[in-house]
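All protein chains but one are shown at their positions in the complex.
First chain written, first letter: the chains are A and B, and each begins at residue 1.
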Amino acid sequence: MAAVAYAVPSVLVFVTAALLILVGALGVITVKNPVHAALSLIMTLFGVAVAFVAQSADFLAAVQIIVYAGAIVVLFLFVIMFLGVDRRDSVSVDPLVGQRAFAGVGVAITVAGLITLMARSHWVTGALSVSTKGHALATGSQNVKQLGTAIFTTYLFAFEATAALLVIAVVGAVLLARRDRVADPEEVDV
Amino acid sequence: MAHVATLILLMPLVGFALVMLLGAFMDEKQVGYLATGVVAVSFVLSVLTFILLLHHSSREVTVNLFTWISVGTLHVPAALLVDPLSITMCLFVTGISALIHLYSIGYMHAERDYKKFFLYLNLFVFSMLLLVLANNLVLTFVGWEGVGLCSYWLVSFYFERDSAASAGKKAFVYNRVGDVGMLIAMFLLFSRLHTLTYLSIFAKAGTLTPTVATLVVLTLLLGATGKSAQIPLFNWLPDAMEGPTPVSALIHAATMVTAGVYLLCRMSPVLALSVPGRTTIAIVGGVTAFVAATIACSQKDIKKVLAFSTISQIGYMVLAVGVGAYSAAIFLMISHAFFKALLFLGSGSVIHSLNGEQDLRKMGGLAKFLPLTFPTFLIGWLTISGVPPFAAFWSKGDVLANVFEYSKLLWLLGVLTALLTAYYMSRLFVLTFRGTERFREVTEGHDPHESPWVMTAPLVVLAALSVVGGLLDLPWVHRDSLAGFLNPTFGFIPVIGHASGLAQTGLAVVDVAVAVLGILAAFSIWRAGAEQPRYESSFLENVWHWDDFYDATIGRPLTMASQFGDDVVEPNIIDGAVEGIARSVGRSADGLRKVQSGFVRQYALATALGLAVIVVYLVARAG
Partner (left out) sequence: MNVPAAWYLVLAALLFGVGAYGLLTKRSALIIFMCVELMLNAANLTFVTFARTLSDVGGQATVFFVMVVAAAEVTVGLGIVVAVFRRRSSTSVDELSEMKG
């Protein structure tokens, strides 16, 4: 594989996506202001969306932007503003002894190990899927159709389950965020 | 005959059971007569069995009661062996026991634990009969232990007295040490011969190697020294005089202490295989006889004199066994039972008349106050001193004659002992019955009174037996008398060639001379008074400091070791180990507790590190 030259556009796209992702990720963990961290997160999510498009996952890229960047990060921002969290957050020295060192070592080893494992097993092994009969995945509207077919037929049960999950999540969120109603004066807790 | 023999054994047990169960509903007299009655019946049955045995075709009759132990190659039946030796022992054991039971009715009158006393006495007789009648070593050992146990109970009968309780313990412990010897002998015999029944052992004894035979003999000797109070395990007997006088008479004069000699006689075929063993036995017997006699010369308590006298006389018996004169040993055993029981019971009568006083220095001149005790005691005294024609002259003479042929040195020792015996017994006699009256303060001015008929009747009977006891085995009718009767048991022992008639008469003359000399010496010295410092020795009085020696070499090191164990081992090592485990568990738990810090990030870190480990493992494995 190394001897073959890759199409320049795909390389460019990859580099862009990679930069967006990594810079955003590093931004999340380094900036002091949580609002800035949220914005870095958006950058990462955007980079991931670009990578999705490059990998013929157009619908998912769209969903990524709409749901992740659009809804989830907005939710984050809501909460940040709501709680009024200020920047008194990162201190240079971690109060827990050795946390940063061990974390760095552990994560480094894990990532290195994962990459090694993947390299040793030739990155991608496995047979091509029978459902697409060996053709490459469709792009564009065909992708939506392909994905939709898969979700509503092969993975229907999971789909229904996630629907239920969403309902539960909403109910839970409402309950959690509700202020304690004082029903009777005696029921005031400690 | 089997039934009669079994009943001999069971009668005392029946007595024991009846007294135990119904004793609460009976009064003193009834308990006493019941206990005496069962033993008397036993005696009658023994006589009956004796007659039956005489007319029986075989002289060795085994009575099988039931199979007791049957494990692998070990077969121990509960069976009795009725043969001349055992029936002889039964006769005099039951006879003397019956007389002493009768005596105790009077002696123990109004004691607090009167009924318990007869309970123990009956159990003792049962154990002794079991010991004697058993047909195998294990059953004998049961009886052996039984008599030891009853002896312990009876010696510490007045258990509220510290000295009595200690004496009981001492007797038991010394006996126990001896028992180890007997057990080892049993183990050795079983491992080599695979049987513990006497008749089988005798049949197979020839297969024992000389070394094993010697070992068996020596360990049996150890057991015998424990039970029969010989060197080195004799110190318990003087202390055992703490028990009531009937106990001293029965157990420590006539029956239990003869058990050791009986065992050695019983195992005579095995003894025959080991010359060094028999030599050791003879030396032990001779030396003990002499040493005990020397100690008796300086004792101030009437019962202690008799105790050491017993040790000395049994020394004679052991000596006889060592030289191979088994029937002589048995003859002496029987006659000794007569006169020693007589002497003890007589002394009991004296003590009783003086309200419990036992110190010779507070007696004297009692002859005229005790009209029945005095003459019977006189007969006993003459007998033990070896004056003819009383029993001991014949029996001791028989023993000494046999020893003379074996070793002149041991014979000389025996003769010296006889001299001392005559001396110290005469000293006892003079200090008790003749001379000045020194007892007035003890009796508070009253005259001492004679004992009731229950106590004096046995004295009379025993005195009569001491007079005629010699007839059992007169030297010129050996074949038809006791020795002849016992022949089947000892018959296959090579008989020591008898000396000529002249030599025997010569020896007899020596015996008489020695007796007269001892008597005269004692009379001349002790007539003058009870305190004669020139003729007394604290070394002898303190038992050659034997007790102190044991205390220093065994007693105190053991106490120190135990103290060490208590002070050092127990708190540091044992408790330390247990508490140490507990403490280390606690400490390790405390250490582990720190893992639960409460910080979520640390838990997450732990997870991440775990993931790293797994990944590393996978990488390593795939590679």
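What we mean here is this: a contact is a pair of C-beta atoms (placed from the backbone, for glycine too) under 8 Å apart; a residue touches a chain by one contact, two chains touch by 3 or more.
Here the structure is a predicted model, which is why all the values come from computation and not from measurement.
Counting the whole complex, the residues of chain A in touch with the unshown chain are 1, 4-7, 10-11, 13-14, 17-18, 21-22, 25-26, 28-29, 34, 37-38, 41, 44-45, 48, 51-52, 54-57, 59-60, 63-64, 67-68, 71-72, 75-76, 79-80, 82-83, 85, 89-90, 94-96, 99-100, 103-104, 106-108, 110-111, 114-115, 118-119, 123-124, 126-129, 131-132, 134-137, 143, 146-147, 149-151, 154-155, 158-159, 162, 165-166, 168-170, 172-177, 179.
Where chain B meets the chain that is not shown, the touching residues are 593-601, 604-605, 608.
The working rule: only the chains that are shown with their structure count from here on.
The distance from the centre of chain A to the centre of chain B, each centre being the mean of the chain's C-alpha atoms, comes to 100 Å. Partner chain B is touched in their complex by these residues of chain A: 96, 99, 102-103, 105-107, 109-110, 113-114, 116-117, 120-121.
Here chain B touches chain A in the complex through residues 597, 599, 601-602, 605, 608-609, 611-612, 615-616, 618-619, 622-623, going by the rule given at the top.
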